[in-house]
Structures are given as C-alpha cells and as structure tokens.
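Note that one protein chain of the assembly has been removed; the remaining protein chains are unaltered in position.
Chain naming follows the written order as A and B, and within any one chain the residues start at number 1.
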Amino acid sequence: MSSVGLHRFPQRADNELYYGADYNPEQWDREIWEEDVKLMKEAGVNVVSIGIFSWALLERSDNVWDFGWLDNVCDLMHKNGISIDMGTATASPPPWLSTAHPEILPTFKDGTISSPGSRNHYRITSPVFRKYALRLVQKLADRYGSHPGLIAWHVNNELGTPDYSDDAAAAFRIWLERKYKHIDKLNDAWGTAFWSQRYNDYNEILPPRVGNTFINPTQQLDWARYTSDSLSNYLDDETAILRKASPNIPVTTNFMLAGQTKGMDVANWKVDFVSNDHYRMPGRELDADELSFSASLTSAVAGGDPWWLMEHSTSAVNWQSVNTRKKAGQLIRDSLTHVAHGADAVCFFQWRQSRSGAEKYHSSMIPHAGPNSRLFKDVVQLGQDLKTLAEIRGSRKQLASVAIVWDWESWVASEQDGHPTTLVDYFREAREWWVALMDLGIRVDLITAQHDLSPYKLVVAPILYLVRDSVKSNIENFVKAGGHFVTTYFSGIVDENDHVRLGGYPGAFTDLLGIRIEEWAPLLPNESVELDDGSAGTIWTDDVDLTSDVHVLRKYASGELEGKAAVTLKSHGHGSAAYISTRLNVEGLKSLLPELLQNSAVESGLPKSLRSTVELAVRTDGKKEWEFWINRTGKEIDVSDAPGKLVLATGGASVGKLAARGIAVFRREVSESRK
Amino acid sequence: MSSVGLHRFPQRADNELYYGADYNPEQWDREIWEEDVKLMKEAGVNVVSIGIFSWALLERSDNVWDFGWLDNVCDLMHKNGISIDMGTATASPPPWLSTAHPEILPTFKDGTISSPGSRNHYRITSPVFRKYALRLVQKLADRYGSHPGLIAWHVNNELGTPDYSDDAAAAFRIWLERKYKHIDKLNDAWGTAFWSQRYNDYNEILPPRVGNTFINPTQQLDWARYTSDSLSNYLDDETAILRKASPNIPVTTNFMLAGQTKGMDVANWKVDFVSNDHYRMPGRELDADELSFSASLTSAVAGGDPWWLMEHSTSAVNWQSVNTRKKAGQLIRDSLTHVAHGADAVCFFQWRQSRSGAEKYHSSMIPHAGPNSRLFKDVVQLGQDLKTLAEIRGSRKQLASVAIVWDWESWVASEQDGHPTTLVDYFREAREWWVALMDLGIRVDLITAQHDLSPYKLVVAPILYLVRDSVKSNIENFVKAGGHFVTTYFSGIVDENDHVRLGGYPGAFTDLLGIRIEEWAPLLPNESVELDDGSAGTIWTDDVDLTSDVHVLRKYASGELEGKAAVTLKSHGHGSAAYISTRLNVEGLKSLLPELLQNSAVESGLPKSLRSTVELAVRTDGKKEWEFWINRTGKEIDVSDAPGKLVLATGGASVGKLAARGIAVFRREVSESRK
Partner (left out) sequence: MSSVGLHRFPQRADNELYYGADYNPEQWDREIWEEDVKLMKEAGVNVVSIGIFSWALLERSDNVWDFGWLDNVCDLMHKNGISIDMGTATASPPPWLSTAHPEILPTFKDGTISSPGSRNHYRITSPVFRKYALRLVQKLADRYGSHPGLIAWHVNNELGTPDYSDDAAAAFRIWLERKYKHIDKLNDAWGTAFWSQRYNDYNEILPPRVGNTFINPTQQLDWARYTSDSLSNYLDDETAILRKASPNIPVTTNFMLAGQTKGMDVANWKVDFVSNDHYRMPGRELDADELSFSASLTSAVAGGDPWWLMEHSTSAVNWQSVNTRKKAGQLIRDSLTHVAHGADAVCFFQWRQSRSGAEKYHSSMIPHAGPNSRLFKDVVQLGQDLKTLAEIRGSRKQLASVAIVWDWESWVASEQDGHPTTLVDYFREAREWWVALMDLGIRVDLITAQHDLSPYKLVVAPILYLVRDSVKSNIENFVKAGGHFVTTYFSGIVDENDHVRLGGYPGAFTDLLGIRIEEWAPLLPNESVELDDGSAGTIWTDDVDLTSDVHVLRKYASGELEGKAAVTLKSHGHGSAAYISTRLNVEGLKSLLPELLQNSAVESGLPKSLRSTVELAVRTDGKKEWEFWINRTGKEIDVSDAPGKLVLATGGASVGKLAARGIAVFRREVSESRK
C-alpha cells in the first residue's frame, strides 16, 4: 500500500515541520496580502498552497494569460520565507472554456449534465479538456518551475469526480481492451453468459449507467477500477509535464482518505510524496477515532514515509448537514494526531475565511471574526507546538504488532448491489476494529492484503470479500509462520473477477478457518442476536459448520442459530485463524479481543489505567522514538508513567498531566524502548 | 378472472407433478452439464426452462445464428427424461442490437434512458425491437417446435417493463383511438375541460411523464391499462408465431403475482396455461401468509385450472434490502403451499447458483456450497414429496364459501396521486382480510368483481374504489339473492373513467349499504381512533350518516367521530351489506369477523384448536378431495382429527403430528366430505 513514486520530499532550508494552508489571495485586496504575511509570520506559517482554483484568473480567455498577480504572490511569499506548494489550477475550468466547449462537462449516472457554477465540472477523459488543462500546466511549469520559493507541485485538487459520458465510455473501452485483450476474456470475467450480455466487440460496452435493475457486477467493479485509473492517468499526465520542467520539485496531489475516497484507489497512484485532506464528520459513528484511523491509513499509503496533511479544518466545515465547531483544545489535538501518525505538514483549508462564495462558512486559520479571536490564538499556539516538535521531522511511524487490512477492492466490491444485504458497511466495520483495539490500548497499523504480513503478530481483515489467489497465499503463509489471522463475515467470497469461490463459504478461507458455511443468515435492520458472552450481533450471522478441530470462542445464545458457533479459532502450529460471523460492534469486539490477543502475546504499550482514554502513537528515526500520548477525552488525565523525556505537553498541561483534549510527546533513545 | 386461452396444458407421459427450474447451462462448462443431469435425476427434476436469457448466445450478431449448444442441451435433457419449457429468449436484447439500434431502449418517466448492462432494456412498442425479437422467436419455433422433449413455450420473461418513450406515445395514441374513437369521447372521459387539457387530435397526447403537479388521473389510469395491454399484445405476437409452428405445444409466460404486478392486469392476458413467479418479502407486513394469498390469486387467474409455479426461490433472494434465508422446513412447506392452491408444477429460479453476474447471490437448487448441503437435501426431499403427491395432478382447487374481491383497476386507481391520503394500500388491506380469515380457519377464494358471486356466501371487497355499472349490478344481485357483502372505506367512489359517483359516498353503494358519507376523514400518519370493541382504526375514518334501517356493529369511541357509526350492516332479506369505515388491521378484523360470518353461516373447516396455526387448502378432482393442512408456525402441532387418509406428512412427522413448518395431505372420497 504505497503510492509513493520516487520518495522525493519537499525541501526547506530549516528543518521544521510544515505549517500552512491553501492561500487564495485573489479573493482579497492587496492591502490584505500585507496583513496576511504579518499574521502568517505570527502563526509560524511556512508553506502555502496557491493557485488551486485560479485558472480563470490566470488564463483570462483562450490563450490570454495574466500571471502578474501570481508572480507577485510568489515573490511576496518567498521574500517572507514562506514556501510555495503550487497548484496546477486545473480543478475548475473557467466559464469561457465551458461556454466554448460544453462537451467537457461530465455527466451523472442518469445522463444529467453537471453544470458549471460550482467546480470539478470536467470530464477527466475529454481530449478537449485535457488539451486546455495540460497547456495551462505547461505554462505554470515553465513560469514557476525555477521559482526559488517553490518546494512542491500540487496537481489539480481532490481528483475524484466520476463521469459517465461518452468520452468516459470510450476511455473505459480502451482500459478494458488493455486489460483483457481478447473480448472473450472480458466475457468470461464479466459472466456475460447470464442475461444475454455477451459482447462481440469493445465498442459495444458502456459505463454502468442507470438500468432497469442491477448492472453486471464485474462491469461495475471494473468501472470503479477504471475510474480510479483514469484519474491516476490524468495525474500522470500533469506530473510528466511538471517533472520535465522542474526535475527537482516533488509532485503531489491531495487525496481524500478515508471516508470520501471510495472512488479512488490512491494506494496505486503515483506521487512523489503523499498528501491528504481529512475532515471529521461529527454526525458519523466513531467520528472521533476515525481521524487517527484515516491518518494511519494515509501513513500506510505513504509506505511509512512522512506525509502531508494538505487540508483539514480549524473548526467547522460547511458541507455537512450540521457543521459543528471544534471544542476547546481540539484544533491542536486533532492536528497533532495527524503528526503522531506520520504527518510532517499540517495545512488547513484555508488561510483566511472567505467573505463570499460557496465555502464562506468553512472555518479557516483567520476566521470572519479576524485575528482577534480564540481560533487564531489556537492557530498561533499550534504553530509554536509544531516548532517544538521540529525534531521529529523526517521520522517514520514505528511499526505496530497488530495490523488491520484495508482493501480498496473489497470495499468497493462488498458494497455492490444485488448482495445478501445492503447493510454491509466496510468502512464502519474497519473503524470498529480500530476503536476496539484502541480502547484496549493496542497500537495498530493499516495495511493492504498484499502487504508483507511478517512484521505482525496479529492481522485482522474485516469483510475481506474479494481475495485474489496471491492474497490467499499471503495470509496462509503468515499463519503457517505463526501469525494470528482474524477475519469476519462476508470474507473470502470472490476472486478478482467477483466470481464466487465455490464449495462453501468463506471460499478462500474454509481450510484455513476449518469451517464451512452453506448459507448466510443476514439480519433485518432491527434484528439482533445474543452471543453467549452477552454481546449482541447485528446485520449478519452465519450458520457455521465446523469441518475440523476448531475452538468455538463464542456461540449464539438466541435465535435460529442458538447453540451454534459464532466465533471460531483454528490453531495452525503457533499460528491461528479466527472467524467472526456477525457484526459485534466495538463493545462486542472489546469483549472478544483479549482472547484473540492472548494467542498472539500482543500487549498494550500504555499503562493499564490509560488504555481506554489515551491513544498511543509512536514515530522513530531509528535512533530515537517519540511517543505521542493523545487524550481522547474532554477531561484532564494523570499520566505519571512518562515513557521518556517530555518534549511537548499541549493545553498548558503540567508534568504528569495530560490536558483535556491534550497531547504529550515523549522522547527516548531506541535503546531504552520498552519493546 | 382468467387469462387462460385454450386450456391446453403441458403433457408428459408420466402423470407426475412437474418439478424443476430455470436452467442456464451456458454459464457452465460442459462437464458440469453431465453432473447437472445426474443431480437432476437425484432430485427428481423432470422439467427445465431453458433459453430465457440466451439471445446473445443464439444470435451472435445480426442474423448470425448458433443453435448448436442449445441443440445439445435439448438432446441431453430429453435423453434423460427431462422435459423442456423453452424460453423465447427475447427478454434481454444482445449488446450488438442495442449498439446498432439504441432507439430500442426504453425511457423512464423523466426521460432518462434505461441503459444496457442489465436486462429488460427494450421498448415493447419499438418496431425495430419487434422485428428482431419476432425473427428470433420464429427461428426458435422452426427449430425446436417439433423437438420431442418440448412440452411448453415460455414467452419472454416477467413481461412488465414500463416505457415512456416516443414509440410508447405513438402506441398509446393508437390504443386510445381504438378505445374512444372520436376524440371528444376521450375529452369527456379524461375530464379535459379542467386545466385546459382539451385535445383536438390524438397526436397531441403524451404518456403521463413528469409534470409540474398531478397529471390527469384518467390519463394515468388509461396509461396503466394501455401498458398492460401493450405487454399483452406483444405476448400475443410471440404466441401467434409459436402456435403456428407447433400447434400442440402450449404457451405460457411467467406472471409476477401479486406484489410486483401493479403494472400488469394479467387476468386479461391470453396464455394456454398460467404460470407465476413468486418471491416472499420477509421485511413486508404479513409476508408469511402473502404466499398463500398470491398462490390463491394465481389459481383465480387460472380460472381454477392447475397452474405452474414457474419461479420461486429455494432460500434467499438477492434483490431485497436484506435477503434472509429460509428456515428449516420452509423450502418444502412454501413450495407445497403453492401446490395446495393449485400448482401442478414447482419450479425454481434457478437450477445451479451462478458464480458471477447480477444474480449470483440468489439461492438455487444447487447452492454455491454444492450438492453436499442441507439445501440440496431439502431439494431432493421435495422431489420425493412431489412424487408422493402425484395423484393430485390435474385436480382443481375446491371452491370456498368466502371470496375476497381483487380488482386490478381499483388497485391502480385507488393509489393514484391527488387523493385524500397517500396511505391507502390496496394490497395490504386485501392481505389483512386474507390473514384475518385464515386466523379464524376460514378458506377464502380470490375473485374479480365481475366474477360470478353466486357460489359464495360471503364476499369481501376491500377498497373497491372503481365500480363499473356492471359490477354494481353484480353485487346488488348477489345480495338480493341472499349473499353477504362486505366492503370498506374508499369503495364505490368512481366509475370506469375515474369520475366520482355524485350524491354522497360511497356512490355506488349508498343504497345497498343504507348509509351516506358527505366527507371523508382520513387520519394523519401517527393518528389512530378507538372503536367501541377496543379495536384501533388507522389511515381512514368516515363520518357515516345512516340513511335507512342499519345495524351499527361498531361505533367510534374516541376522536371527533366518537359515538358515530364505524361499522354498519344493512339486511336485505336473507342477504346483507356491511361497511367498514376505517382500517382495522388483522386484529380488528378478527374481532369483527365472527359477527359478519354469523350472518352467512360460514364455518371453519378446521378443528377449533388448529384455526390460528394451520392453513387449510383443498383440491379436488370431483371424486376425491385432498386437504392440505399447512403448519404456519415453527412448532410441531398435534392434529389428531385427521380428515381422511394421510397421503403425505412432511418434515418426518408421525401420524397425528404436523411437523414445524410441515404439511400433511389427507385424501378422502368426495362422498365423505365434511361439507
């Protein structure tokens, strides 16, 4: 799971962590720019992303250019020691372009055209769009590639807009032909013998638009793969221009891990360094701990390298149904949690809150209230805290002994239509494991199923629905070598073509788990079943038959399956493979996990008293280790057991205290490491 | 209510009940075909439906044919004594056809085009589609019409796709002109004087597409009638070709009674024998007893003749939001319940569960787990049970003494928009009556409102909203002759053109019922009212004025209508007419029904102790009667009072016991009949 290409990172003369924001000075008069610089310095800002949405102001009409203002911005920043992450400005085509070429507009699944007036209104596959966009990139590359303030290129913005247009259909066909070569391979993979879908020729194929009932599922799965690849391919095209013009400037594009990214398999995209946008969703289950989950996932995508938090919010956003503000301490705690999981840059959208436009109610580093505000004070404090932490720059996340498998294809494929239940939620199940382990004080890594599993003692793969043969082997070898593997309901079901592995479920894992399921028994929305430890199962159950010598860790204690196995564990030498046949939720998992962990001898890195209230994350440069103790609660916590020298304690905490929503960072030599 | 044309039935040399499935061998390698035959024999399968979705594999490109594989399948089946129900393969046009002729694609109400990639993507009225489809039918008829294994033709599949395209508009106009002749007749019928909708010419008329507010209701009603007729007309076209090529082979098409069929008035379609697809919906109210309701309705559509259960599922389906599996005993109990209500064939979709494609999670006779499974054991057992019941083949349902009127036009018309409440649910109300009567142990027939009522003692017509003059007379004559008639809220309101019958509600029945309602009083979603027997009324109430000598069976005991009549009964000589002004739900109806049944002297055919737990169904060949006692519960029941000789007891029940979800079949001579 790594989208890192050349492992090249932005460079600054100093060795500080990066701190900054999207900076959109074009929204403001020039006198404000001067105030901006003053306040950036006050806040410790040392990097800004500029030009992200500037196309219309750079190319005023077809091939008529106005770079003067941007020259000024770049010079102003550089003069003041603020580095530049330069956007390629292709994310929002200007009105003159969509007016002259409405054929660049994308279409939704039902054929509705996406109108200008917002952003992202382009077909990534339109030759016309591509011609204009890449010309713009070339211009920017030529003009700014050697600017002394430039430290990174920022391609487009949150690449991810789907498109079902005829241009997309044409590109999909090319993608498919490249993959399958002979059309009969595609017919086999898609199972077109059913419902009279056999294709004679690639030109007969369409995107999965709106049909009378379910569209072919492998067509849908390949469409998702194609969509991600088409975005990645566009990224490559911009990158090639930028690389050529400025070989030493690293290129990134801001991903949207985790909740918003189902459309993008970014682990397979190529960037010089990984950057990510992350926004909390206060209305969502387990929102608080989803932050560290996603940060950890970003670290995984970065292959353990440091990465950039390219966007997050200082407080409320404006695109959820209710946009709550952050609580006292939360701005700094949330930002530094990303750092704890490997971020070397903390950036916000955006520097100064807009007065007008669609995102004017999105919080920023300078709020509508102005710099005389609690929020800006926190911004300044965060800048100081980041300076204090400068010593960790370039360090990597320390490997954990437990990993959760995050598999993009299983996410996409397991939630398709026409399935046993629409209640499967891949991301939620993964979050529940994350939170349950965190509640027990266990550090966890996120990895792909193809990842080398050998560093881990315990690997959990929730809803690993799609299992390639290579993944099957990888997991089997892990267990054979003494690893402990845990998986759940609706895992091991299909191969890479979404073809069911026959002979009983969970196809790929029946032997490994020593069980066989003839039929699934999903539960209705308001149904639940009791397990013999009092836990409740929802969404799914299985009628598990034991086909070999298997430990039954939990039985069903109510319903049709009363007395049958709910959780099983099969030993393989020193290794083991466990199966959980229902959704246990965080509480149920916490009740079960001690038994699973016992086998693997995994232990918490935290004192017992802190395990449910403190999150632990560790970075290391090989010589030193930094432990981040993150207060997950709104109350002060005693932390007498310091694991090293205190580097930072946020929220004005004294030694031995962790402030409400505070973070303490401890440093020690690796030689002193507790494990 | 009979769609039977020539009363011709499939013929096999033996006299067994039919047992089988949709068989899609094109999804599998040839070696699997051999295993299929072996397992079919083990299961007692004697018929398969083939070719349903084979167009793309039969006509590989325009007029290029490949029948070889289908020849092989037919020969293989026949050689092994398995009869063939041959699909006409027109249900899913191949990609080459929709690519060359996108004008065959149907459009949704809002103009969205239904895309290929699924199935049913054709305009039934497209001349282009028709040309290609009927050429295919002709080819199949010519090639297989004389195949010795062929016992039936199976037209298309679940005909029912609506289409709002311009082709549909043209066909709608022809249908309307044929109905109304002069445009002024249409203007009168549609009430076009309102909202300036007067038409000068048929070419001005459009389907009821998306408008600013409600589309003309008679336009909507005629559109529903047209849609059903257009599907039926297409069925006729295929049938004509098949009849000509093979005059002795009966033709059917698989209906979708009851829940999914609002688009199809199949009682007016012409087939040689009726076949039906039925799927349970575990999330829906009264799902369990909806099965026998729909089976009974299918029997009614078949005019009492035996019919085929063409598709149902061995266990879970894959198209509901949660697809639960069947419980132990349920596969056999559910299948035989259809037999109890007149089915001579029990077929499933499909024989072998697909590995790929949109329906791979739909259960089948051979599950993903393979023949070594509980499910396949049940399949084999069901085959044996059907052999045991072979003696009933060709027998008909024995008439009940109570009938529920099922009126397709009232269903469609009562649930249109712009009505007093959107909470009217025709199908649910009918099901509630069915279940309430079943809970009292009363056998019920389903009939149309035009049906001869004289065989019945009690006729219930829930929500008989649309009442033609002929229906009014039919009911009046029934009551005059001593029959007992019961109807409900929102009945008798309009004539065949959806014009209100003026002078007070329920227009058609004010005299018969001896009541008059000036205004309806529908209830808000969370409102309910109490009746004086403690029952609760929901959805609807009426402010009933008594206009003649009427018995008030129930009064409202709360709300605005406290003290006013809720349920009335007017005597007419030995007959009577009762009105129920609110939705009572099953419990309320069970509290009321004894008083309604008392008048008609209808009695249960079951011992008192079994009335709420056992469903009774009776078939007869005129000489013998077979009573089916169906255990509605998940527990074993004592049935000491056997009504004849035990022919079959499923679930391994001993004499005097009805297994959990079991069925017992008793035979006796008609001369011994208890009534």
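Here is the rule we use: a residue touches a chain if its C-beta (ideal position, glycine included) is under 8 Å from a C-beta of that chain, and two chains touch if they have at least 3 such contacts.
These figures come from a predicted structure and were not determined experimentally.
Chemist: Using the document's definition of touch, tell me which of B:L76, B:A100, B:L206 or B:L399 contacts the absent chain.
Modeler: B:L206
Chemist: May I ask which residue of A:N72, A:S115 or A:N248 touches the chain that does not appear here?
Modeler: In the full complex, the listed residue that touches the missing chain is A:S115.
Chemist: Of B:S61, B:N233 or B:N497, which residue touches the hidden chain?
Modeler: The missing chain is touched by B:N497.
Chemist: Determine which one of A:V37, A:L57, A:V128 or A:V210 touches the chain that has been left out.
Modeler: The missing chain is touched by A:L57.
Chemist: List the residues of subunit B that touch the chain left out of this view.
Modeler: These residues touch the chain not displayed: 110-111, 190-201, 203-206, 208-219, 418-423, 497-500, 502-505, 507, 516-525, 560.
Chemist: Touching the hidden chain in the full complex, which residues of subunit A are there? Just list them.
Modeler: Spelled out for subunit A, the touching residues are 24, 26-27, 53-57, 60-61, 89, 91-96, 98-99, 106, 108, 112-121, 161, 282-283, 315-316, 318-319, 321-325, 327, 353-361, 363, 367-370, 373-375.
Basically, only the chains that are shown with their structure count from here on.
Chemist: So if I superpose subunit A on subunit B by CA, what angle comes out, to the nearest 5°?
Modeler: 120
Chemist: For subunit A and subunit B, let me know how many angstrom lie between their CA-based centres, rounded off.
Modeler: Going by mean C-alpha positions, subunit A sits 49 Å from subunit B.
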